[in-house]
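The other protein chains are all here in position, but one chain of the complex has been omitted.
We call the chains A and B, going by the order they appear; numbering starts again at 1 in every chain.
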Amino acid sequence: MKKLKRSLALVTAFILVFTLMSGCSDKSEVGGEESSANGQNNENAGSDKNGEEGTADSDLPDNFNAQGFPIVDEPITLKFFARKFVSHADWKDMLVWKEYEKLTNIHIEWELVSDENITERRNVVMASGDLPDAFHTALFGSSHIVKYADEGLFLRVDDLIEKYAPNLSTILQDPMVKMGLTLEDGGIYSFPNLVEEDALGLRAGGKLWYNTAWLKTLGKSQPINTDEFYQLLKAIKEGDPNGNGKADEIPFAPQDIATVVNLLKGSWGLGNRGSSHPYVDVNEESGELRFIPTDPRYKEILEYSNMLYKEGLIDELAFTPDWSKHVAQGQEGLYGSFFGIGPILFNQVGNYESASIMEGPHGDKMWYPTGSTIWGIGNFVITTSNKYPEATVRWIDYFYGEDGCKLFFMGKEGETFEVTPEGEYEFLDVIKNNPDGLNLDQAVGQFTSQPGGGYPGLLTNKFFKGAEGRPESIEGSKKLLPYFPKEIWPPNLYTVEQSEVMSSIGNDINTYITESMAKFIRGDMPFSEWDNYVAQFDKMGLNQYLKVYKEATEKLFKE
Amino acid sequence: MADKKWARQSRGDKIFDSVNLLLIILVLIIILYPLYFVIIASFSNAQDVVNGRVFIGPIGVNFEAYKKVFAHDDIMMGYRNTILYTILGTTINLIMTILAAYPLSRKDLKGRGIIMAFLAFTMFFGGGLIPTYLVVKRLQMTNTIWALLIPSAISTYNVVIMRTYFSTSIPYELQEAALIDGCSNTKILLKIILPLSTPIIAVMVLFYAVGHWNAYFNAIIYLTDRDKFPLQLIIREILIQNQTEKLMQSGTAGVDIESIVRQQMVAESLKYAVIVVASLPMLILYPILQKYFVKGIMLGALKG
Partner (left out) sequence: MQNLGHHQKKVPTLKSRSRHNGIVKNWELYLLIAPVVIWYVVFCYTPMYGIQIAFKNHMASRGIWGSPWVGFHHFERFFNSYYFKRLISNTIGISLYSLVVGFPIPIVLALMVNELRGDKFKKIVQTVTYAPHFLSTVVLVGMLFVFLDPKTGLVNAIRKAYGKGSVAFMLEPAMFKSIYVLSGVWQNTGWNSIIYISSLSGIDPQLHEAAIVDGAGRLQRIWHINLPGIMPTIIILLIMNAGSIMSVGFEKVFLMQNDINLEASDVISTYVYRSGLLNAEYSFSTAVGLFNSIINFILLFVVNKISKAVSETSLW
């Protein structure tokens, strides 16, 4: 009897096991099928992966207004996955989203995940088939966009943009922007974070700044070439400009060591396609791609930097980057010069002035750290599970136009901002000097999800109130404008195969570049090793790397 | 027990005790100083801490950090949740681990090697996050408290430790004798094994409770309702560190350096206070459990 009971128990267990096992395997397939099934069940064929069929006008969905507000007559609810920055309130309580819902009649159910947790959560969401209608500020990199577009999880939207997104369509008339957003199959699968061309403060956000008082004390004017820069740093180190008898001045404080090189690249004529391409630019004479880290001029930059380091002119902190310490030191006024978005970061506005361009030993005067107008590619994506793609496209397009920017960055007039007599947009005191003691980010983060960045939208001079929008930053960028590279390339968009090369070989190469850069500058690797260093790149597969790079930038050459 | 013997101890033993004491005090100092630092840093001025001026005593004494931490309503919510998860979870853990460890400790259990290997294999090989997530989803546990308690119900490592304890500290002869007397296996477990195992049970409670207290990963994966978030998840939001550094360096997502740096400075000023607040309950737990580390009932008394 006991034996029988036991065998029965075992048999039941086995059956259970097999059901679960096959259940699991079915589930993952079903999960995959479900997401594409949703796409196919949609009457709006716009959700099909290829987006080719059924975008004829006769398929205009009911309950949808192609123009004007509200976007839908009967309210609908969309589920969005978004990243909640630490200074944000709950998004459902934010003024921006409440106001916009009134305008559009679309209710958003926000699934919020914080920075620390977002990578894992996103991976699970993508892999398990439980897709939201869209991802907003989800910190996707461009390789993610390509990958998930390829897998049919992200919706192709270029046709929809043409039809229903007037604001974005206008911006897409710029070929560089369009190319930066278009995947190999000719489709656009995401919505970007853009900077307007004239927002100089933002496009050359990181700049060199000099301590004004110390320049005066030492009787020096701003350096106009790299020799004078070296002389100035030396004078700061030896001259005790803060007059306290201690040599505690830090002549030059980059926040990390790569910044030193980035500052100097332009003075040696390297990096002529902008800051989205730190390691590869174009040799103007031959018209071919040039690999910067093995170029003889790059070696000169490293030698110059090594000289600066040996004489104690570069902040040691650069080798163990630590933002908190960098800011804490800055707040004590210890920097003779620094590279960054501005003295506002250290509460030292007025004590620092922006630098002019420095000419290098070969007569080059270029400002390499200039960004393209595309700051991010995947800031908003519509998934193929979305049943209202037209409405969603209209929903996001608002934020690429003036009204949307105003709402998103500034909020509501009279409640969060006012317009000064000069026509400037300023935050009200309740934001700038919050009565509850919230700092600026936290105060702004109560009404909008703008703090922390990563959002889909357009950064403009008019409405962006961050450091890069401040007068001293804009003025500094204006000084550098004549030296911006002639052509600024958007970041590369790699295909899935190319992505793999970049994340395997490319990753090894990147590691070697940054590791060696730090070692050469610090003196841990002597320059006698230069040839050996160059030779290593070939061993790593530099050929393949450059081949992929060439393929990815092919379209940019044609322009 | 050693107390009674103190008077009778030899000189050699007294020397031993003194040296032992000295070494222990040395260890205490080495361990204590950084802990002391955490405490004084938690009510010092953040800038002074970062710039390395805080050594002996706090500088710029203020309780701003603690005020801010407690002002965060979510901290209290996280605390409540974590206490619930810890108590419930540890209970489940304990039951499952005992159910596993006891049979495995019996050398007369046929197939014991196979079962042990079956369990140990899972310490190395697993399907990974996504398939596990799908199982949990299938069982409809996502976004529930059970997703935090059931998939982590057993730690093979702990099973092994408990099994080792059972087989070394409780003589098999005792159990054999009980079996001959007609005692059932279950009764042996309840009446003999468990009462003699208070030390290992105390250890397991500690291990599992601390595990639950510090847990966050499953919460990230399975919970979407904010009001279910455990304490560590809330803390991770405040102490932004990893992710944002990487974002700023990778520069692909258009992040706003200024606001991130500003929040990092806030985090810097809070981090020590947050740690103190988050760890205190666990630090109190140990002294409470510590008295169980002494064997409860004399072996001899049971032999009757």
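Following the convention adopted for this analysis, a contact is a pair of C-beta atoms (placed from the backbone, for glycine too) under 8 Å apart; a residue touches a chain by one contact, two chains touch by 3 or more.
Here the structure is a predicted model, which is why all the values come from computation and not from measurement.
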Options A:T320, A:T420 or A:S528, residue touching the unrepresented chain: A:T320
Chain B residues touching the omitted chain (full complex): 1-3, 5-6, 10, 12-13, 16-17, 20-21, 23-24, 27-28, 30-32, 34-35, 37-38, 49-53, 55, 96, 99-100, 102-104, 106-111, 113, 115-128, 130-132, 134-135, 139, 150-151, 153-154, 157, 160-161, 164-165, 167-169, 171-173, 176, 180, 184-186, 189, 199-200, 202-203, 206, 210, 214, 235, 239, 241-242, 246, 250, 271-272, 275, 278-279, 282-283, 286-287, 290, 293-295, 299-300
Chain A residues that touch the omitted chain in the full complex: 2-3, 6, 9, 13, 16-17, 20-21, 24-25, 28-32, 35-36, 119, 122-123, 126-127, 129, 141, 143-144, 147-148, 151-153, 257, 316, 319-322, 499-500, 503-504, 507-508, 511-512, 514-515, 517-519, 522, 524, 536, 539-540
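FYI, only the chains that are shown with their structure count from here on.
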Contact footprint of chain B on chain A as seen in their complex: 20, 23-24, 27-28, 31, 84-87, 90, 111-121, 123-124, 127-128, 130, 139-142, 192-193, 205, 256, 321, 323-325, 327-329, 331-332, 341, 344-345, 375-379, 439-441, 450-455, 466-468, 491
Chain A-touching residues of chain B, taken from the complex the two chains share: 46-47, 50-51, 129-131, 133-135, 137-138, 216-217, 220-221, 224, 226, 233, 236-245, 247-250, 252-268
